[in-house]
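I have a structure I would like to understand better, so I am pasting it below and will then ask my questions one at a time.
Complex shown without one protein chain; remaining protein chains in place.
Chain lettering (A, B, C and D) follows the sequence in which the chains are written, and residue indices restart at 1 in each chain.
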Amino acid sequence: MLRYIAKRFAVAIPTLVIVSIFVFSLQKMMPGDPAVIMAGEQRDPQVIAYLREKYHLNDPVPEQYAFWAGRAVRGDLGQSLRSDVPVLDLIGDKLPVTIQLAVMAMIIAFAIGIPAGIVSAVKKGTITDYVANFVALSGLSIPNFWLGIMLILLVSVHLGWLPASGYVPLTEAPLRSIETMLMPAFVLGTALAATLMRHTRSAMLGVLQADYVRTARAKGLGERVVILKHTFRNAVLPIVTLSALLFGELLAGAVLTEQIFTIPGFGKLIVDAVFNRDYPVVQGVVLCTAIGFILMNFFADILYVVLNPRMRESL
Amino acid sequence: MSVETVEAGGRANGPANAGSGDGATVLRVSDLSVRFAGQPVDTIDGVSFTLSAGRTLCLVGESGCGKSVTSLATMRLLPEKAARITSGEARFEDRDMLRLSRREIERVRGDRMAMIFQEPMTSLNPVFKVGDQVAEAVARHRKVGRREARERALEMFRRVQIPAPERRLDDYPHQLSGGMRQRVMIAMALANDPKLLIADEPTTALDVTIQAQILRLMRTLQDESGAAMLLITHDLGVVADIADEVAVMYAGRIVESGPVETIFNDPQHPYTIGLMSSMPTLGAPKGRLATIPGSVPSPFEFPPGCRFATRCPFAQTRCFSEVPPFERNDDGHGWACWRTPIETIAEAGGHA
Amino acid sequence: ATLKIGLADDADVLDPDQARTFVGRIVFTALCDKLVDVTPELKIVPQLATKWSWSDDQKTLTMQLRKGVKFQDGTTFDAAAVKANIERSKTLKESRRKSELTSIDSVEVAGDHTVKFHLKQPDATLLAQFADRSGMMMSPTAFKKEGEKFSSDPVCSGPFQFVNRVQQDRIELKKFDGYWNADKIKVDAVTYLPIPDATVRLSNLRSGDLDIVDRVAPTDVKQVEQAPDIHIEKAVSLGYQGITINIDNTKRGDTPIGNEKLLRQALSLSIDRNALNQVVFNGVYKAGNQPFPPTSPWYDKSASMSGRDIDKAKALMKKAGQEKVSLTMNAPNSPQELQVAQVLQSMIKPAGFDLKIQPMEFASLLSADTAGNFELSQIGWSGRIDPDGNIDQFVRCGAGLNDSHYCNKKVDTLLQDARETQDNAERKQKYDAANEILMKDLPIIYLYHQTWLFGVRKDINGFKAYPDGMIRLEGVTKG
Amino acid sequence: MSDRRRDIVIETQDLVRHFSSGGSGRTVRAVDGVSLSVERGETFAIVRESGCGKSTLARLLLRLIEPTAGTVVYEGRDLSSLSPRQMRAARARLQFVFQDPFSSLNPRMTVGTLVGEPLIVHTGLSRSERRTRVGELLERVGLRAEHAERYPHEFSGGQRQRVAIARALASEPTVLVGDEPVSALDVSVQAQIINLMEELKSDFGLTLVVIAHDLAVIRHMSDRVAVMYLGEIVELAPADALFDAPGHPYTEALIAAIPVPRPGREEHGEALGGDIPSPLAPPSGCRFHPRCPYAVDRCTREKPMLETAGRGRLVACHRQKELSLAGVGAAVAAGANEKALRRFELYRQHAEGNAAGSG
Partner (left out) sequence: MLANPSALFGLALVCFFIAVAILAPILPLDGPAATDWGAIRKAPSAAHWLGTDDLGRDLLSRMVWGARASLMAGVVSVFIAVVVGVPFGLVAGYFGGWVDQIISRIVDALLSTPFLILAIALAAFLGPSLTNAMIAIGLSAMPVFVRLTRGQVLAVKTEDYVEGARAIGLGHGRILARYILPNVFAPILVQATLTVATAIIAEASLSFLGLGQQPPAPSWGSMLNTAKNFLDQAPWMALWPGIAIFLVVIGFNLLGDGLRDALDPREI
C-alpha cells in the first residue's frame, strides 16, 4: 500500500511542477500589468513602481518562479494583489463554498445518473432506454449557463420559489444555505448526471455481457440480485475512476455556475483573479485545483484498488 | 423450410434412452429451433436429444455450429431480445423449460439443473470471494443460513478436491489457477445436487494435464451423484473418454447421434467421418491429413438442403435442395444423410 | 434592523490609503468619517472639521476639529490624529493618496482640535480631496499597530464599525455606539453584498433579500418604476465616459486622427450623443460633451452640444483631405461598453469613419492606454468633486493620466491658475476657457455621464442619491 | 530423416526473458535459460504448457523482444549484434506465423497490400511485378489471385491463416517460426493448414520451428521436439523417440493426459496431480518435482541439468537412467476399428479427388 502511494506521489509531483510552471509562464505572458491595476484609477507612477518592486514584478521570470515556488513549498502562496489577503486564506474561504456546491451537485448527479444508467442498460433498446438516453444527451447539450439563466428567470423571477443568489454559509443557516444552493447545484448536477448516466449505462452493458453474469443467472439468482449485486458491483469500478475525472468537469462547470448565481466560490475567485491579473491568486487557485484533481484521482485509484480484489495485491 | 425442419427433427426423438440407459429420462429436448434477430434462417434447427440419469451425452461439432446456443436455450439463458426460440420443447422433470415463467425457471436453474461454462477465467465474478459465490448458490435454493451455506461450500470444495479448502473459500477468483477455478465452478454447479449438469467445453481453456484431472473429477462426481450430464466439446478425444452417447452437430443441426462406440466404430455421416479423419493422432503414421474443404458456412450461406452439402465430398444435387431425414436404427444410432453408407457410393464408382 | 446593500463589485483593500475601487469608497462612507463632506449639490460642508479658513496667500489651511469624537477603538480624535493620518497617506509606500496630497508640505498641530496644513503652493482642490478618501480619518492606534495590515480590521470614526468580511461575499458592519452623530443613525447594522450581475442584484432587491442596490441597469429602470415595492433614486455622476485619442503617445499616435484635429472634430460631430444615450441607456444617463456633467455647476452651458451634423463632419474631413478614415478603438469587453462601441461604430460610419472595435479586458486596456498602444480608447473617469480632478490629470502636459499625450501650454496655464484661486467664479472662467481650447483640440471626446441608479425598497426611508455615488446612511431608516 | 551433417540454422544460448509483473514487482520467468539448435530443413517443435511463455520464446527467436540474457544466433550471427539495417535484412529470411489469424492481419489493408508489403521492403520489384507475385503467392497457399482486393474480415479463420502464411513467404524466408499456428482453428481447417505447411516446407526448403501445446499436431508435423516446463527445457529428442519412450516424467505425463479418440480405452497411468506452479515462484530443484510421481529427495534440492541420453536425446532428470517411462503405447498407436478406417480412407480419397478436381 505504502509503495503504491509513494509511487503515485512520485508521479504527482512532476505534474504539479509542470502545472505551476505552466500557469506561471502563462501569467507572465498575459497582457495587462498588475501593478497598473493595483495602482487604481489614478495610476500614480510612484505607486506603480513601488508595487512592481514589492511584488518582485521586475525580477526575471525564473527568479520570480523560484521565489514563488520556494514559498509555496513551505505552504505560503503569497498574498492577493487585489485585497492583500493571503491567498491561502482566500482559498480557505472559498473552498468550502465550492465544495458544498460540488457535493450537492454530485449528490444530484449520482441520484439521477446511476439509477438512470442502470435502468437504461437493463432495458437496452426499449423506449425507456431511448428516452433516458435522449434526456441525458440533452443534459449534455444544454449549456450550463443558459440553463442557469433560464432557471433564474423562471424559478426565481417569475415563480419566486428559490432565491436567485445570495449565498449563505452552511454553518450560518443550513436550510437556507441548501436552499440557495439548490438551483446552482441542480444546474451543475444535471450535466454530470448525464455523463454519469451514459457511463453507467455503458459500463453496465459491458458487464452484462460478462460470463460471470451468465453464471449468476445460471445459479438461479433473481434479476434484481443479478443486476444490482453481480453486475453493478463490477460496473461501479470504471465509474469510480470516472467520478474523479468528473471532479474536474465539476470545477470547470462551477466557474460559470458561480458566476451566474454569484456564489462566492472557487470558480468566481479564479475568474475574478484572471480578469484582475491577481497573479498570486490565479497561481494559488490553479495549483490548488490541480492538487485537488490529483488527490481526487488518487483517492479514486485507491478506492478502485480497494473495490477491485484483483488489484489489491499490488498495494 | 420449417416444415422440413420439423420433419428432420421430429421423426426421431434423439438418441433413445432404451438399451444402454441406466436411468429415467431427465431431459428430453425435441425439435428445438432458435433464430437470431436479423438472420434469415433458424440457426439452431430442429435439434432433439434425450438425456438419462447417470449418463453423459456429448455434443460435438466445430466452432460456431450451435452447441452453446443449444445448451443455453435449454437453460433459458439466451438473450431474450436477440434470440427467439421458434419451436420445440425441452422437458425437464415433466415441465417444459422453454415455457416456464421467469420466476419458475429461476427456481430450477442452479438447483435441479446446473451449468458449467467454458472460460473458468471469466465465469466467476472477480469481485466476490469464491466461497461466497458457491454459498450464494446454496442459499438461493435452500432455506439455510449463511453459516450453513458456507459449510456446504466447504464440503463442495472438498469434494472437488481443492487443496486447503478452508483457505480457498476466502480467495478471490484471480488468486486461483484455471484448474482451481473450474473446480470452483463445478462445486458451485453441484452444490445443490442437480439432476442435470450441462458443461459447455469445461476443459478447453485448460492445460492438457489439468484437463485430464478435471475430466476425471467430473466422471467421479457424476458416478457419485447419478446426475445426467450434457457435455459440450469439440475434442473427439474428450468425447471418447467420457461420453456414453454422442450427438454430432453441424451448422445448427444434429447430423448423427448414437452410443459412443457406435459413433467411433461405425461413423456414418460424412461430416462425422471427415471430422474424425482430419484429426492428427499421436499414433498415426505421417502423411497428409484428410481435410474437410472450406469452412463452416454462416447462416446466410446455408444451403436449403443438407447444410453440410457445401463441404461434403459426396454431395449430390439432391443434397443441396432436400433436407435429409434423421433416421435411427435399433441401437439408437441415427443420422441424417442421403448418401449413407458411403461405401455404396464408392462401389457405385467414382465421384461426382 | 440590518440594512442589506447590494453592490456591483467587491471592495478592494479596506484601507482608505490603499483603496482604489469605487465600491470601496461606498463602504468607507459608512466606516470612516472624512474631514469634510459634500451635499448633493456638491457644496463642501463640515464633517469631522467644523470650520476652516485659508490664509491670505492661500498656502495655509486652518481647520477646527469636532470635539468629543472617538475612533471605534476608543482612541480620541484630535489634531495629532489628523497629522498622523495625513502623514500616513503621504508616506505609506502602498498609499494611493500621494498624488492627491502632493500640495501639502506639512501638517501642524496647532492645538488639541486645531490643525494647520501648510501647502507648497495654493491648491483649491484640497478641500475636495478631504471630502474623499484622503480626508478619511483612521485610528492612529490601529494603523500604527497593524501597519499595512490595517485593512483586515479597519478602525475609523464613522457611524459603523467593522465586524467581518468574506471576500467577494459580504462585508458586515455594525452600528458604532460611540459615534458623535449617533442619533442620526437608525439602523443597527449594514451588510454589503457584492453581486456583479445587475439582473441578479435587482431580482434580489425585488425578492426583498436586499434593501438597497447600487447601479441598477438603465434598461431596468422602467420596470423598477412600475414595481410597487421598489423605486429608483438617482443622481447624475461626477464622472464621464469618452474616447481618448492617441495624439502623441508613442508611434501609435502618428495616425490621421492623432495628427489632425479636424478629423477629431469631424468624429465628434458625427456622434449623436442623445441617441447613444437613448439606445444604450434608455435615455437614463446624461449625454455630454465636457468633463463635467450638465448638472454640474462647472458645466459650460455656452458650449453645449451642437448635435450630430454629418454634413459638417464630412466637410471637415474633406478639409483635412480625407474621404474615409479607418479607426481602431480599444474598448473594455463588458456588454454595455461594447454596446456603446457598436452604436458609435454605426453612427460615425456615414461620415466616413470605419471603426474597428478592439475589445480588451479592462486590465489589458489600462496597460495599453498607459503604454500608448492604442489609437482610440473607450474609457472614462469616475469623477471627483473638484473640477480639477476631472480635467487636469488628463490633459496637462505629461500628467499621469494623460494617455493621449496631449500638450498645450495655454491649457496648462489656465488649469494651474484655476487651481490656485479659491474664488469659484474666477475658477469657472478659467475652466471654461480651457474647455474651449479642448473642444477644438479634442484629445478626449466626451460622450455621456453615468447616472447613479439606486434601487431602494419602499420600506427604506431617508435615502438620497448623491452625485458622488456614495451611499450615506445618516437618517436612513428601515421598516 | 536428417542426415548426419549438422547444419544449424538457428541456435539459442541460455536464452532468458523475465517480465516484471504488474505492481507487485515480482518477476515472471517466462523463458528461463533455453538453449537449443535447429537444423536446416527440419521441423523443430517446442511443447509447453499454456500461458507460460510460448509466444515469448517465439518472439525472442525473431528478436521482436530483447532477451533479458542469452543470445539467438541465426546463420552464425548473433541477432543482437546486428545493426537495424542488417536486422531488417535478416527479417526477410526469418518469418513468423501467429496464433490468432483474427488479430495478425491489419484490418485496414487489403490482402494484396498485406502480402505485397514484404516485397516492397525486401525486393526491388515494380508495382506490376509485385501484383503478379502476390497473385502467385495467394494461389500457392490455396487462395485465388483476385482475393488480393479483399480485406481480412471477408475471410474465414483458415483463409486468413493462409494469407498470413503467404505474407510470411513473400520475402522468401528460410526459417518460418509458427506460434501455435493452428491452435485457433477448427480441426477440419487445422488439417488444411498443417497440410499446407508441410507442402510449403518441402517446396520452399523451409526450416520450421513450431511452438505448440497440442501433442498430436506436433507428433504429426515435427522431426524433433523440445518439451518445456516452467520456462526450461526438460527434454529434447527426435519426435518418434520422444513419443515412443519419453525420457522425462513430464513428457510421459503429457502424453498420458492426451485424451485419445478411441472409446472404451483403458485409463493409462495416473493423471498428473497438482497444479502448474506459478512462473512467479518456480519450485526449487527440479521444477517438476512437486508433481512428479517419481520424485526423490534429491529432486527437491538439486536442479537437474539437460544431459545427453543417447541418440540425439537430451533430458533434464536426475532419475533419467533408472526410469523406464510409458510412451504412446500400442493400444493408442494401433489403428481404430477396421470399418471406421475404411471409411476414413474412402473419405480421404473423395475429399482429395474433389479438391484436385475443383482446384
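Remarks
The rule is short, and it goes like this: a contact is a pair of C-beta atoms (placed from the backbone, for glycine too) under 8 Å apart; a residue touches a chain by one contact, two chains touch by 3 or more.
Remember, it's a predicted structure, so these values are computed and weren't measured experimentally.
Note that the absent chain touches A, C, D when the full complex is taken as a whole.
Check A:9, A:67, A:146 or A:161 against the missing chain and you find that the one touching it is A:146. When the full complex is taken into account, the listed residue touching the unshown chain is D:64, out of D:64, D:280 or D:305.
Between the chain not shown and the residues D:44, D:74, D:98 or D:347, the one that touches is D:98.
Checked against the full complex, the candidates A:240, A:286 or A:311 give a single residue touching the omitted chain, namely A:286. With the whole complex as reference, residues 197-199, 217, 219-220, 223, 275, 278-280, 333-336, 338-339, 341-343, 345-346, 357, 359-361, 364 of subunit C touch the missing chain. Subunit A residues in contact with the hidden partner, per the touch definition given at the top, are 11, 14-16, 18-19, 22-23, 26-27, 29-31, 130, 134, 137-138, 140-146, 149-150, 152-153, 157, 198-199, 201-202, 205-206, 248-249, 251-253, 255-256, 259, 270-271, 274-275, 282, 286, 289-290, 293-294, 297. The chain not shown here touches subunit D at positions 59, 62, 64, 87-89, 91-92, 94-96, 98-100, 103-109, 117-118, 121-122, 164, 167-168, 170-171.
By our rule, only the chains that are shown with their structure count from here on.
Inter-chain contacts peak for the pair B-D, counting C-beta pairs in contact. Inter-chain centre distance (subunit A to subunit C, centres taken as mean C-alpha positions): 39 Å.
Subunit B and subunit C have CA centres that are 91 Å apart.
In whole angstrom, the spacing between the mean C-alpha positions of subunit A and subunit B is 53. For subunit D, the set of residues that touch two or more other chains is empty. Those residues of subunit B whose C-beta lies close enough to touch subunit D in the complex are 62-63, 177, 179-180, 207-213, 215-216, 234-241, 243, 260-261, 263-267, 270, 273-284, 286, 288-293, 295-296, 313-314, 342-343, 345-346, 351-352. The residues of subunit B lying in touch with subunit A in their complex are 75, 77, 81, 102, 106-111, 114-115, 117, 119, 122-128, 136-137, 140-141, 172, 174, 185, 188. The residues of subunit C lying in touch with subunit A in their complex are 10, 12-13, 18-21, 93-96, 98-100, 148-149, 151-152, 166-169, 193-197, 199-200, 203-204, 206-207, 209, 360-364, 366-368, 370, 381-382, 393, 400-401.
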